[in-house]
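After the structure tokens below, expect a handful of questions from me.
With one protein chain removed, the remaining protein chains of the complex are shown where they sit.
As written, the chains take the letters A, B and C, and residue 1 is the first residue of each chain.
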Amino acid sequence: IFNKSKEHGILERLNAGEVVVGDGGYVLQLERRGYVKAGHWTPEAAVEHPEAVRQLHREFLRAGANVLQTFTFYCSEDKLEISGNVTNITGAQINEAACDLAREVANEGDTLVAGAVSQTPCYLNSQNETEVKAIFKKQMDDFLKKDIDFFIAEFFRYVEEAAWAVEVLKTSGKPVGATLCISPEGDMSGVPPGECAVRLVKAGADIVGVNCHLDPLTCIRTVKLMKEGLEKAGLKAHLMIQPFGFHTPECNLGGYVDLPEYPFALEPRVVTRWDVHKYAREAYNAGIRYIGGCCGFEAYHIRAISEELAAERGFLPPASEKHGLWGAGLQMHTKPWVRARARREYWENLLPASGRPTCPSMAKPDGE
Amino acid sequence: IFNKSKEHGILERLNAGEVVVGDGGYVLQLERRGYVKAGHWTPEAAVEHPEAVRQLHREFLRAGANVLQTFTFYCSEDKLEISGNVTNITGAQINEAACDLAREVANEGDTLVAGAVSQTPCYLNSQNETEVKAIFKKQMDDFLKKDIDFFIAEFFRYVEEAAWAVEVLKTSGKPVGATLCISPEGDMSGVPPGECAVRLVKAGADIVGVNCHLDPLTCIRTVKLMKEGLEKAGLKAHLMIQPFGFHTPECNLGGYVDLPEYPFALEPRVVTRWDVHKYAREAYNAGIRYIGGCCGFEAYHIRAISEELAAERGFLPPASEKHGLWGAGLQMHTKPWVRARARREYWENLLPASGRPTCPSMAKPDGE
Amino acid sequence: IFNKSKEHGILERLNAGEVVVGDGGYVLQLERRGYVKAGHWTPEAAVEHPEAVRQLHREFLRAGANVLQTFTFYCSEDKLEISGNVTNITGAQINEAACDLAREVANEGDTLVAGAVSQTPCYLNSQNETEVKAIFKKQMDDFLKKDIDFFIAEFFRYVEEAAWAVEVLKTSGKPVGATLCISPEGDMSGVPPGECAVRLVKAGADIVGVNCHLDPLTCIRTVKLMKEGLEKAGLKAHLMIQPFGFHTPECNLGGYVDLPEYPFALEPRVVTRWDVHKYAREAYNAGIRYIGGCCGFEAYHIRAISEELAAERGFLPPASEKHGLWGAGLQMHTKPWVRARARREYWENLLPASGRPTCPSMAKPDGE
Partner (left out) sequence: IFNKSKEHGILERLNAGEVVVGDGGYVLQLERRGYVKAGHWTPEAAVEHPEAVRQLHREFLRAGANVLQTFTFYCSEDKLEISGNVTNITGAQINEAACDLAREVANEGDTLVAGAVSQTPCYLNSQNETEVKAIFKKQMDDFLKKDIDFFIAEFFRYVEEAAWAVEVLKTSGKPVGATLCISPEGDMSGVPPGECAVRLVKAGADIVGVNCHLDPLTCIRTVKLMKEGLEKAGLKAHLMIQPFGFHTPECNLGGYVDLPEYPFALEPRVVTRWDVHKYAREAYNAGIRYIGGCCGFEAYHIRAISEELAAERGFLPPASEKHGLWGAGLQMHTKPWVRARARREYWENLLPASGRPTCPSMAKPDGE
């Protein structure tokens, strides 16, 4: 399975038409496991509890991920300071430890390491290009001390800041992917997805798309608009998607943060593996080739992407040894009505109950 | 925090009136992480992927668990054979490896190790007491080669088989807890919970209660009926509870297995940490002192038990360093409407949306 | 169709094994049409707006009702006084006008007139048998001035008061039916349904059953318990049912009054005609032969009873000329997907959406 050479970088794969399966979400999952503080969401666990980060990396790898992102979300110095969650660990220490962890696990498979940066408080406060770029430069320099394959600038509400990040990261000479956490309505300044994509590509991004904030099918709609924008502008870029792993039918501009359930009661919204099968297929059909997940995507969701696209990729991931396709593992159940669930049609058509008859199915987002 | 001595065994703790926090569920969680095969549910990962089992043990320990159960569910030879999932690993190997893993992590805190046995196919097929008891004896002997503190016989649909298990395990001289996976209607033979409890205590169980199959508040109702039965019979025993971590308002006799969503679309039913706060308080008020979880209970659910009962226990668990109580970590959020969620009343009263407007809130159980 | 003779009274019909279709609800429907005041629910419209009452009677008759109840709910002098809704019309005037209206319309078909009395405030305040019986005697005397076929004592929360009503009404020499508005748990004093039925029959009731308060399938459960009670006591009586026309899955003791939606937001709960088909069949199978409805049952619901039991009765009601069975009228629709709805299976299996994604599917009843 793991016969692909290291020279086989992210662009080589995408240029060759391969499907690249991304990893899932780290911060929400590690919050649940007891290693990340909700509301702060900073990644000091890379230093404090490397075994926990390593294990989660490994789960994604076994699920078929071709890329492991460094666990460096919100790991800019200005964000760490504001959060006040860590006093004795520097951003550089976290960034470096995170690179080592991702690399260590990536070497267990045919997997690349992406150094990840995300939006900064500095941009919101100052919109000062020089200051913001200096922050990204500092993070990039941390990463470049280590062995990473390419960069991802992700979770940007404003395309302007994302473009600045791309411009900085491109100075490394490595490939750069950029994803915005925006709705089909566009970024928080009202720039529509198509124009966002154009700006990112003009800034130098090799891969563009969206991540987080809204559910998989909504994110596909947004990426489609990006694709249309690029085509109209006569530009080319690879497309990527790493959506939120929870149903957000309210499809509001601010995304999950504005849902009343955020962040401690999102459970009923979490997508099933079958939702992910559908998502993976639709993303593929939309021409997206870098397909992963963000917050809420656990290892079994990533495995579902790998299983849905097994024919296109030519193989199943290691974890599928522990997973019968489409519920096959139920064929041996003692109850006949459970055995009857061991088939694709059953799970594709099931409308799962919430088990919460006094709760609604949609919320009124706050702040709107 | 971890100053309690090893001599402080399970019965010493319960006799002293302490709250014992149990651990959560292993098989469903390790299925999601890619290490257990759904439908088979056998624990060969203890041998194949010890790092994954060790990490999950550690998460429960950090969440405040006073007991780690060995990862030995369905690990009787007859079940392993039927499942056909493992050919080159024996039950004894798994049992022994599982004991070592639990002990290794338990030593990181003030935590006991419980050797766990569960219902056997043999009972369903033969109801032959001699054969069934021989199976339990074999598992017990595996455990006794290792350093375990007490036994739990769990996940029994029939009180008769559970009583046999208790009788075998009592020959070890170690304390024995016994939990049935039954509804308030009683076991699958129609024996009501009160009578079930009496039989288990008469068989020698020191601790009795229920686990799995139905949601927390339903399980409390069942344990209350057990308590009443014991009181009427003039018997005494400690009470324990390790419920299913999903809402099951259908409250059907067969439990979650008969819900159409089992086992691959249960997501919308999973309990929130706030559901667990309520559960922990009600269980405590019902006089139950061994309070944990089963399938669906992740580390953050166990942490919620520890946090709800922090005053009674006198301390918070290690993972609470990474968790503001009642959403306190949101106080620093940039959006005022998110900051407004940093309070107990908000989360206690929230009715979380499913995000699935085309799905129902209750299912029609199969097989009824 | 209307060839049955007038001598064919209620008991003759039931003794002959005929299905008697009851009428539907008056007060909620006339509140919506603008003639009854919510919260007061008194029937002065019989005097003030006879055309409105006459029209509703006629709708039920055309839908196949074999009985029209006089529009005399809550028309005891003590209730009228408390309501304070009418100052210049006496109870006697209303009772007499209501008898005339029911008779006038009943003569348009093969339909009987039942004089109806219901629970009194006097009982709640005094429990004084003499006073309460005097009230029923006064109402009965009003009715006996007019041409009615039999009596119904309905909507009693306490079997004691209902039995008193029956004892009074039996002095008329006419048949008497008696229905309680109780749950399967029994009346508000805790008398179980079986015992309630026994008491009513011993008081002289020829027909016993339940009306209002809870949804059709719940009411069937209660009547079954009544039947069992009668059988155990070696008593015989005809069974009747006139349930609430709204879904009440909460199945609470106090019935719809305690639901938060009562009385001005019950709309989403209203039963469909297909719910009524199922109800009529189950009621028939349970041995109930007087099958009608109460609040929420409109003419088309009564028509659905008549259509479901057309084979048993031997005819369709007049209004079925304007109603294709099982959606047959859609066969000529221009859209093929609407034509596809012109069949029984479609409607029997449809799970209708509420159109209210921010609302729950079950409420928490007040007062419990």
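Definition applied: a residue touches a chain if its C-beta (ideal position, glycine included) is under 8 Å from a C-beta of that chain, and two chains touch if they have at least 3 such contacts.
Small disclaimer: the values here were computed from a predicted structure and weren't measured.
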Touched by the hidden chain, restricted to displayed chains: A, B, C
Touch residues of subunit C, complete complex, unshown partner: 31-40, 51-52, 55, 58-59, 62-63, 82-84, 124, 215, 246-249, 257-274, 298-300, 303, 318-319, 322-324, 327-335, 337-338, 341-342, 347, 350-363, 366-367
Sites on subunit B contacted by the missing partner chain, in the whole complex: 249, 357-364
Residue ranges of subunit A at the interface with the undisplayed chain: 351, 353, 357-358, 360-362
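Convention: only the chains that are shown with their structure count from here on.
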Geometric centre distance via CA averages, subunit C-subunit A, whole Å: 59
Centre-of-Cα separation between subunit B and subunit A, whole angstrom: 32
Overlap residues in subunit C, where contacts from two or more other chains coincide: 357-358, 360-362
